[in-house]
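For this depiction, one protein chain was excluded, whereas all remaining protein chains were kept in their positions.
As written, the chains take the letters A and B, and residue 1 is the first residue of each chain.
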Amino acid sequence: MDVTREQHPIEKMTNDSSLIQQVKRVIHLAPLEKIFNLARGYSLWPLGFGLACCAIEGLMATNAPRFDLSRFGYEVLRSSPRQADVMLVAGTITNKMAPYVVRLYEQMPEPKWVIAMGSCAISGGPFVDSYYVVPGADKLIPVDVYVPGCSPRPDAVLHAFMMLRDKVQGKVVLENAR
Amino acid sequence: MLRTEEITLNMGPQHPSTHGVFHVVLKMDHEVITEARPICGYLHRGIEKLAEARTYTQFIPYTDRLDYLAAMLNNTGYVQAVEKLMEIEVPERAEYIRVICCELSRIASHLIAVGTYSVDIGGITGFMYCLRDRERIMDLFEMVCGSRLTLSYMRIGGVAEDLPDEFIPALCQFLDEMPSRLDEYDGLITGNEIFQARTKHVGLLDPGVAINYGISGPNLRASGVFWDLRKNRPYSVYDRFDFEVPLGKRGDCFDRFTCRIKEMRQSLKIIRQAVEQLPEGPVMAKVPKVLKPPAGDVYHEIEGAKGILGYYVVSDGSNKPYRIHVRRPSFINLGFLNELCKGWKIADVVAILGSLDIVLGEVDC
Partner (left out) sequence: MPGSSIPSTVIDGLKDKFPAIEVSENLTITVPEAELLSFMRELRDNPDYDFNFLTNLTAVDYPDNFTVIYNLVSFKYGYTLMAKVNLGKDEPAVSSLTSLWGSADWQEREVYDLFGIIFTGRHNLTRILLEDGFAGYPLRKDFQWVGGRE
């Protein structure tokens, strides 16, 4: 049977519209990468790596009972970068820490994503004119989602994870955000 | 004679048990620690230098980011230092609001200490319970100042705004429920046999040595030294409250842990008395719009959540501080880590480090 992008094979087998609808709901046909991404998007494993204040909100409070990151399947905080696929840059990156942030990122296996949480990770925040602060995580590593705030609420972190999921799954993120 | 080889092991800067970006180089003879060399500074943001380019009021948000677990206490220490320099009399209601917020902050900080210590020892449930109750304090803080973590509620001369109407009923409900929650922690964490086996008689801290090394706060009191600035040198209105200072006997990890749980009970007691005595009136003293303290210097200490928190402020008469130095309790408490870890097994390092309750924003400044 030929499989094309336009037509689902079930449509060739039957004319029953409710059956077609049901089968289409559970059986997706897509390139393998897309199927992988579907799964990836629902089980991101963050790296348990806190830098500063934002780690309390972004890693601790978000994982705690009220905000409960595990509702989304993202609670598997890995202590080793080799087992993680999302890095939550939660806090100020200093000159002394910068090489380690880069090394941790490089140790993570592909595919990997980065969420820059808080104004320090976005641009240096209140410490931008310091002699020892890297003005933003994107000076060191590519960033996928920025979460503004100082520090952002855990809700904002949850939203960031959902935006990242949409990005991973290939949905149009900006349309949804509007 | 068994020939052994020295092993060097890096713990950190990314390690889940260091509570941040902290690095300890462990030298071990098999499993026994022979040297634990702490390396800090991975979060050094140069706050003391930044202060020189800020006005006195603009520095308040930076104090939040030192010890971000107990931001209210850090705010208070700083504004009281500047008030001492400028000789500002703070309205009575503001003092009581400060006490309420400070003690809430102390409970929030100790909850994180207790919860993360439970994770360090191996039980993640304790962490969940503590964070559940911490959220209620975060809600209370959100009511008074709109922020959860970095609060900046204190102002030089008082507090930013009066308490909202819904605050006191919510606080009273919290005060009613919290003691039973603390009993839960005692049952879940303190009473746990594995927890006790991992912490009792581990990491002993001699009182004389603790004083010599400048260790303060619950870590010092766990060694049996009665030194709490709220009692020994009362600032603000602390002399009007009836509370006890919990002391430990042995100075081991278990005592340091239980001291914090006991302190939370005392903080609840203080808050309850402060709510009962809370007077009416203004919450802000009359202070000029542009603050220009007279030239001079002042050193002011308060009892922070981690220990003695001191601010040294030098003014040259302009609207910007000439120099601000913060005596950060976590930083000084860490100074003894090497001696404290020597001779213990590698698994005890996590227990010892966790029991000191450091926060890296404060260590590195």
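Everything that follows uses one rule, which is that a contact is a pair of C-beta atoms (placed from the backbone, for glycine too) under 8 Å apart; a residue touches a chain by one contact, two chains touch by 3 or more.
Here the structure is a predicted model, which means the values were calculated and not measured.
Asker: Which of these touches the unseen chain: B:R181, B:R250, B:K292 or B:H325?
Answerer: Of the candidates B:R181, B:R250, B:K292 or B:H325, B:H325 is in touch with the missing chain.
Asker: Tell me which residue among B:H44, B:R93, B:R148 or B:R221 touches the hidden chain in the full complex.
Answerer: Counting the whole complex, the residue in contact with the absent chain is B:H44.
Asker: Out of B:N232, B:Q277 or B:S318, which touches the unshown chain?
Answerer: Of all options in B:N232, B:Q277 or B:S318, contact with the hidden chain holds for B:N232.
Asker: Using the document's contact rule, name the residues of chain A that touch the chain not shown here.
Answerer: The missing chain touches chain A at positions 95-96, 128-133, 135.
Asker: Tell me which stretches of chain B touch the chain missing from the display.
Answerer: 40-41, 44, 46, 48-49, 209, 211-216, 225, 227, 232-234, 239, 297, 299, 301, 308, 310, 312, 314, 322-323, 325, 327, 331-332, 334-336, 364-365
Everything that follows uses one rule, which is that only the chains that are shown with their structure count from here on.
Asker: Which chain B residues qualify as touching chain A in the complex?
Answerer: By the definition above, chain B touches chain A via 13-16, 20-21, 41-47, 49-50, 53, 61-62, 64-65, 68-69, 112, 116, 127-128, 131-132, 134-135, 138, 148-150, 360-361, 364.
Asker: Sort out for me which residues of chain A touch chain B in the complex.
Answerer: 48-53, 55-57, 60-61, 63-66, 77, 79, 81, 91-92, 94, 96-97, 100, 104, 126-127, 129-133, 150-151, 153
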